[in-house]
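Got a structure for you, questions after.
A single protein chain has been omitted; all remaining protein chains appear in their positions.
Showing chain A:
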Amino acid sequence: MSNLTEIFKNHKAFIPFVVADDPDFETTVDNIVALANGGADIVEVGIPFSDPIADGGVIQAADLRAFAAGVRTKTVFEIVEAARKRTDVPIVFLTYLNIVFKYGYDEFCKKCQELDVSGLVIPDMPYESREDIVPTADKYGIDIIPLIAPTSGHRVEKIAKAASGFIYVVSSLGITGERNEFFNGLKDLVAEIKHYTDVPTAIGFGVHTPEQAKTMAKIADGVIIGSAIVDIVAKKKQAAPQAVEAFTKSIRTAVDEAEAEKARV
């Protein structure tokens, strides 16, 4: 087990996301450092996949830019290795299972341990299939971060009880991408998860403004922002790191306000 859970102790976490090798190697390394400097608690690095069925247009386009840059699985590890020379921010990978499967579960998890990558978010691996990789991940101290969706219903209990690291709470149905409306039962969903486990929760899918981040940080222990940051990278390209850092700071402030308001209550 990693130290991910510790991060959330009396602290609302902000977890931003970038796609590896979008638009190139150096910019991704700079973006990871910019996210860390801007106040990210955990950086989620997406490994590009040819068929990202849980992702919307923004992340699909980023994957294509990364493929145009010639990204390989080994490139993603090299990016993290380069970033590790400049930051010790906790990192998790977001990856579809086939990437890990083809690399070899053992080799992949071993590599994660070497690079101090704390966990894996695998959107196409439900509870029923976690046994494929969890024993291997445990061996190397890597958390497999489960997702819980508004449709999880009776599944919440078993997923929550088996969780480690943190729980990725999916804010709405469908795919990733900026939204202005979320599932209206998020508060109850998080409360139900809390009933079964002390593992912290972070809400993601669609969050893109400081106001939304603050609202979500009041509901859960943390907030995940993906497409909004990837969109900055799409627009600014090699000049993205500065804008990414500024955006991260604005979210950091909003999330800290949520923590402060909670403390006052």
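A few remarks follow.
In this text, a residue touches a chain if its C-beta (ideal position, glycine included) is under 8 Å from a C-beta of that chain, and two chains touch if they have at least 3 such contacts; residues count from 1.
Assume contacts and distances are computed from a predicted model.
UniProt lists the omitted chain of the complex under the protein name "Tryptophan synthase beta chain" (options: "Na(+)/H(+) antiporter subunit D", "ABC transporter permease", "Glycolate oxidase iron-sulfur subunit" or "Tryptophan synthase beta chain").
Of the candidate positions A:38, A:90, A:123 or A:226, contact with the unshown chain belongs to A:123. When the missing chain is restored to the complex, the residue among A:69, A:82 or A:162 that touches it is A:162. Check A:136, A:152 or A:227 against the missing chain and you find that the one touching it is A:152. Within the entire complex, the positions of chain A that touch the omitted partner chain are 49-51, 53-54, 60, 67, 72-73, 97-99, 101-103, 123-129, 131, 134-135, 138, 146-155, 158-159, 161-162, 164, 170, 173-175.
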